[in-house]
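Heads up, one of the protein chains got dropped from this complex, but the rest are sitting where they should.
What follows is subunit A.
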């Protein structure tokens, strides 16, 4: 499943929220998680990949989750993307 979120943090997806995403992804072993911005898609397992998106405040980022726990992963990681401050 996929859903698009608007980055809520004023500071964008910097190191800390990026790591939160990577750690969240690890919890869903049977689920593939990708992030996509401006047509660029990255696997969300790697901190570098997530940072490479360079997602800033107000950017639209699509979260793609595929697998057993696609919905739970979508909820948890989506919340990090939309969160106002971190």
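The rule we apply is simple: a residue touches a chain if its C-beta (ideal position, glycine included) is under 8 Å from a C-beta of that chain, and two chains touch if they have at least 3 such contacts; residues count from 1.
Throughout what follows, contacts and distances are computed from a predicted model.
**Q** Assuming one chain is omitted from the figure, identify its UniProt name from "glycine dehydrogenase (aminomethyl-transferring)", "GMC family oxidoreductase", "PTS system glucose-specific IIA component" or "Extracellular solute-binding protein".
**A** Its UniProt record gives the name "PTS system glucose-specific IIA component".
**Q** In the whole complex, not just what's shown, which of A:47, A:64 or A:82 touches the removed chain?
**A** A:47
**Q** Under the stated touch rule, tell me which residues of subunit A contact the chain that is not displayed.
**A** On the subunit A side, contact with the omitted chain comes from 11, 14-16, 19, 23, 46-48, 51-52, 54.
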